[in-house]
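Mind looking over this structure? Questions follow.
Note that one protein chain is taken out, while the other chains of the complex remain in position.
Take a look at chain A:
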Amino acid sequence: MLQVLVYVQNSNCLLSLYSYNVLYIQEIFEEEYEYEEEYGNENFEMTLKHKEQMEEGKIKVKSIIGQVEGITDKDIEETLWYYYFDTEKTINWLLAHKAQARKQKQSQKQAVSNNSQDNKDPQSQGLSLSSLAQESLSHSSGRISLTKLVPNKSRTTDSSQSANLNTRISQKFISSDLNLPKTKLLTTSSNLSNSTYPLNQSLSNLNSIASISSNSNHAEHSSLKSSFGSQPLNFQKYTIPHFPTKDSANTPQLRAPSNPLIAPPSIFAIAIFAKLQDMQLPSNDLFTFELYATGSSNQEGFAFDEPSPDDIVLNAQSKKASNTSKSKKITTKPSTLPSSVHTVNNGTKKNIGASIKESDDDDIEILEEEYKENEQLKFDIGALSLDSEAKLSKASVSNITTPIKEPENQGAVSLHLLSNEQKTPKTNIKFSKRIDVIEEYKKRVADKLPLNLVVIGHVDAGKSTLMGHLLYLLGEVNEKAMRQYERDSSKIGKSSFAYAWVLDETGEERNRGITMDIAIRKFETENRRFTLLDAPGHRDFIPNMISGASQADVSILVVDATVGEFESGFEANGQTKEHALLIRSLGVQQLVVAVNKLDTVEWSKARYDEIIEKLGAFLSQAGFKKDKIAYIPCSGLTGENIIHRSPDILNWYSGETLIQQIDKFEPPTRLLENPFRLSVADFFKGGIGNVSGVTVTGRIESGTIQTGEEIAVIPGGERGVVKALTINEESSKWAAAGDSVMLTLTELDILQLKIGTILCPPSQPVPITSHFLARIVVFDVKIPITRGFPVILHRQSLNEPANIIKLVDIINKNTGEIVKKNPRHLPKSTTATVEIKLSNRPIPLETFKDNKELGRIMLRKGGETVAAGVVVDVSFP
């Protein structure tokens, strides 16, 4: 069923005249033609019921938009009547109209001169609409049910010339209406006066739309009626963007805000229009057509075989950013200011939408909301990052090609708007005070490369002692403290633990002589600046080890050369293998193997060779490249071959010392350009130095941060401001990806934080999910992984219980092709795709594609790591 409601409205007429016109035309219909029952005859007269509804609606509208300057009661009444008491639409129209009117005044002078070129855009839009109308006739399914011409927003235009024209037009329209059965043609116009197109042509075009649609009515009306009975019809509204012509050129950035409801046509529409491209149907009125939604949608999904609109826009954005790094600074803080206008609209719309929705409409409405929001986001991006017109049009073209949003953005988009609606920015750094972090980073990197180093190995392999000794030799531990450790440790009969005490500081750790939690220190070598993470070796503390290893770039694997000890650490129950596999799946590629405690075997070369042979075979099997592994014989207790080597002891070895070797580590590429992400590893009350607040520590996974910036805490969406930050215990104004930092946040409640919480910019939040798709590699497990397999999911410092709820397929590791679909179980060392569901609560998670650091997960059960993998998809219904 298709109906065209053409409202031709005289811009110069008084408002009362406008409504008179409406009524007049409707009367004509009533008298001469059968009228649609769905739209009810009661439409035409203001009954008592209507008056009541009017009052109700008015109060509702007022309560939502408040007292806005320039919107009178009369306006509200008019609009309510116009939309037949649909408060939601009314508000949107009123607000849009308001913004419009204001701009109109400003741009009035330039209007005439600009007009001719501006009309190009509307022309094509008008064309699409009318051709759509035509095309839909041939589609018996007839999803397009109602086409409306919304009164143009520039009612306030004043020109005597247009008045004359308009009168003529409306007269003609009315007369033509009489010949068009079941077509509601109401008055509109306004801009026609400024139009450069011949009036006759535009009129005939409009008429053609009308006649086409009227023809269709006969055929389709009856069928639809029978299928839907007397039920109220559900409409899914899609609005074709048809920007007010005068403003679009002058103030392109404000385009989106001024038209909150307007989005590009669906793919469906595009497909239809393509055929009729050559038809010239000029018009420069605002067209709104509504698509009829019958369960299944006509939209086609985006095939992802080309860059998505988001990609195009973002690419352009980043290109621009890299060209001039200063302009980057502007774009990194987008959204909050320019979007304020439309978020108001959006917010109110949402609220009302929720209350007014009919039950049947719910699903559609929600879909539609998301759809629109997404479009708006795209407009945001378009409007903000691309100031030249050419790029703008490119952006909008690409928008049109895929009106369906990409699933990945779902969470992010809604979150983004949510946070924008509710909050105003807590801080704003002055432009002059902003630091160009990328530039600064380059300077710093030129000095000494920063690296995060994790020390791993079986329990009692001597990790802490080796590292404690190394720190001592490098002068990071003062002499006095070292003497103190020696005295105290020998007092409790553990004198050999003196160096380990540098790192093991809690009473429990010292008494028991094992490391329980990650210790973080810093030290520098000739060319590198290291953040040292000393991991616990005991199997019970692997969660802590994962927390540390996930912050690392490179690693030292310490093995005990003592006879029997190496073997027990290397065999099934030892942690040597598990640790190595873990850091490999966490993305660490460079490894130094420190063969420790060689003093206990009299520096035997045979033993050393035996160990590196065994280890080498395993490590290459685990996925480490041979040239990325180095072996160093040493002793943590005596300090041999850490920095210096006495030639008479290690006479058979001529390679590097430990410190020389780790100086050769290559830093990995940092995700500087990605949005800021920090996974909270630890937090506590109180700030750095004199600042009060909450302090958060962790490694920056991607992006950059500087003091004064506002961040959002996900999950929760609360915001805080970075007041102070330190990198490796030195205070700094900024930090970048890869830095292990401590941030003091103000204006944030500590209850909002949890281990594993993600800090990110409010404009680019991390999606949160409780159900996701992952590709995993199964480790050496005793029992196979089946459906319902309970696991503990580790992501950075976070650990949460989860279940593997579906085994999707088994994949050939080398070729990547699917070996088996819906397997019953996953035996050891298979690669598979699985669905994982969190048991307790959703967690922030990004796909591996989006963020290499946040997209890695470990699955453990019963104290063993059963699998490691990457997140493929976080959006599940």
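The definition used in the following text is that a residue touches a chain if its C-beta (ideal position, glycine included) is under 8 Å from a C-beta of that chain, and two chains touch if they have at least 3 such contacts; residues count from 1.
Simple rule for what comes next: contacts and distances are computed from a predicted model.
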Per UniProt record, name of the chain withheld from view ["Ribonuclease, RNase K b", "D-2-hydroxyglutarate dehydrogenase", "Phosphatidylinositol glycan anchor biosynthesis class U protein" or "Protein DOM34 homolog"]: "Protein DOM34 homolog"
Option touching the unshown chain, where A:Leu470, A:Ile520 or A:Leu637 are the choices: A:Ile520
Sole contact to the chain not displayed, among A:Thr465, A:Gln551, A:Ser635 or A:Asn799: A:Asn799
Identified contact with the non-displayed chain, of A:Arg487, A:Arg512, A:His644 or A:Lys849: A:Arg512
Where the missing chain touches chain A, by residue: 505-508, 512, 516-521, 538, 540-541, 543, 681-684, 697, 729, 753-755, 781-784, 786-792, 799, 801, 803, 805, 810, 817-821, 823-825, 827, 860-864
